[in-house]
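Partial complex: the chains shown occupy the same locations as in the complete assembly.
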Amino acid sequence: MLIVMRHDAPEEDICRVVAAIEEMGYQARPMPGKQRTTVGLVGNDGRVDGSRLAALSGVQEILHVTKPYKQVSREWKAEPTVIRLSGGLSIGGDEVVVMAGPCSVESERQILEAARCVREAGATVLRAGAFKPRSSPYSFQGLGQPGLRMLARAREETGLLIVTEAMDAEGMDLVADVADIIQIGARNMQNYSLLKHAGRSGKPILLKRGLSATIQELLLSAEYILAEGNPRVILCERGIRSFDQSTRNLFDLSAIAVVHGLSHLPIVADPSHGTGHRDMVSPMARAAVAAGADGLLVEVHPNPDRALSDGAQSLYPEQFERMMKETRLIAEAIGRRLAEPAGVRA
Amino acid sequence: MLIVMRHDAPEEDICRVVAAIEEMGYQARPMPGKQRTTVGLVGNDGRVDGSRLAALSGVQEILHVTKPYKQVSREWKAEPTVIRLSGGLSIGGDEVVVMAGPCSVESERQILEAARCVREAGATVLRAGAFKPRSSPYSFQGLGQPGLRMLARAREETGLLIVTEAMDAEGMDLVADVADIIQIGARNMQNYSLLKHAGRSGKPILLKRGLSATIQELLLSAEYILAEGNPRVILCERGIRSFDQSTRNLFDLSAIAVVHGLSHLPIVADPSHGTGHRDMVSPMARAAVAAGADGLLVEVHPNPDRALSDGAQSLYPEQFERMMKETRLIAEAIGRRLAEPAGVRA
């Protein structure tokens, strides 16, 4: 950490900064420059809170040299984390895992039909929400517990693993009984109570990036889960806020390369929410795999015209099939392969 | 709602859109234009979910004519909502309410000292967190329940009302015992489980705008609380995400005028989080009152250099006193006045 002094800060201000650093248990190293003095704080293990120093008289700004997260970082653990899931599937290794399904569970019939169709095309995980965070209180809020039971049925019948969202601690306990992976949605990325609960759940967690979260904040939220003892976190890029309304969100594919540089955790991409338009899902899925994504999260609906939510971004079954073929070729072009459904894996 | 068709959409696509609208129970009105046909949906009460129509073949985009919120809107209720608080104070009327205090409760001594000092300068509500949402799991997380007890003590001694944050349902029940106003923080603005709980709490709620929330999303989150039967919601602008790092957040003062145009709910402004720099708090507090804010939320610390959080944006007591004088003059210049502490009010 570097404390930059104002150009006109008197000697006594600098002394007060030095004293404060030493009082906090670190070493201070003042460096007079041509225009101003800067004071280095030596010995920071990433946990120093700079706001106290920023408050001192004569301080212009604080520059951070050390990142504030620890366990999620590449410096803490150099090799990529490979998360073992049920049924021999794993994420973070050579295989690219495709998770697909409708936005919401709408009925047993719908979810079974969706499950069969995505399995047939080669997906290995079924995605669908029973608890739905909707910006309007008047929109369909999901089927809740009955929806979870339908997911369990789909799992039984198709052998697909299940990823589904939890919105609060109580719901997470219910979801944990059914899901192979628990999803924390973008709007809850900084719901720290929920993150801590996830850290104690013992389940793999799919953590979606918040709508205006920096990569550093995403990693800090993951750190909350690891700090509670759960190292099985899968990050997910799903689009961020932008000034341009030509897509629903701005799908930030460079996040994949940034995360791979800073962290050992796997990261998947969600081109459905990332773009909001069915026609853009395939090109962006290909791009995500080309950029190095460890998996995809894709909305597919047996009959998108009748979907209760997110119809416009859900693929038709035949579009999904084509997408699978295209991304398979891309995966191979960079020396990876798509994970195969359980039967095939064996 | 207006469904815009692609310029080359065949007749049968248009018919399918019309049929879908009618099936949903509304009237469809196709309008052939020079370049394309658009189909009007008539009878929308604000609850129609457009995604199902967006999914239909030949549809280019959906334009919303009706806003998706209801009870929070000026069209639902034309006169401004005045929220009565304890001790004769109210917010949303002529008086501008100043809520001030440290970021966190740190000790009984600190909070009592802070309470006395802000009361003396003329504040009527004490703000301070016992539960703190921090981006890093290693930062100070607040004193929790003991902190709440200290706030109760400060209330007793100074007569100030209390506003303090709740981060989950369990915490909200604890906070409700002590607080006159329950705060929902920016990071939880779309934590719908918490919003519903707040709607059932029967307490006035201070709802902070999320870091990248549009005004419409802020109003929809407020709608969640009203929809559960609690009309006492105070909105709060506290700065949003921007590309420019010269301030901590981008303090969006035009939100005050926009909210006053769209909604009958009161809105206050937080220039401390809005800017992140102590030196900018006074000018921005003046600007907020000039723009029509119904109140201010300001961080003041008896000794900012020793603050456990947000030191750099906390005012020194004497700065706060000056700020009060300046904003009082501004309030008067626009025909309002600062709310006076209880003793004075009587």
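Order of writing sets the labels: A and B. Residues in every chain begin at 1.
Just so we're on the same page, contacts are C-beta pairs under 8 Å (C-beta built on N, C-alpha and C of every residue); 3 or more make two chains touch, one makes a residue touch a chain.
Just so it is clear, the structure is predicted and the values come from calculations on it, not from any experiment.
The copy number for the entire complex in this file, given 2 shown chains of one sequence, is 4.
Quick note on the criterion: only the chains that are shown with their structure count from here on.
Centre-to-centre, using mean CA coordinates, chain A is 27 Å away from chain B. On the chain B side of its complex with chain A, the touching residues are 20, 46-47, 49, 51-52, 54-57, 68-70, 133-140, 167-169, 171, 187-188, 190-194, 211-212, 217, 220-221, 223-224, 227, 240-241, 278, 304-312, 314.
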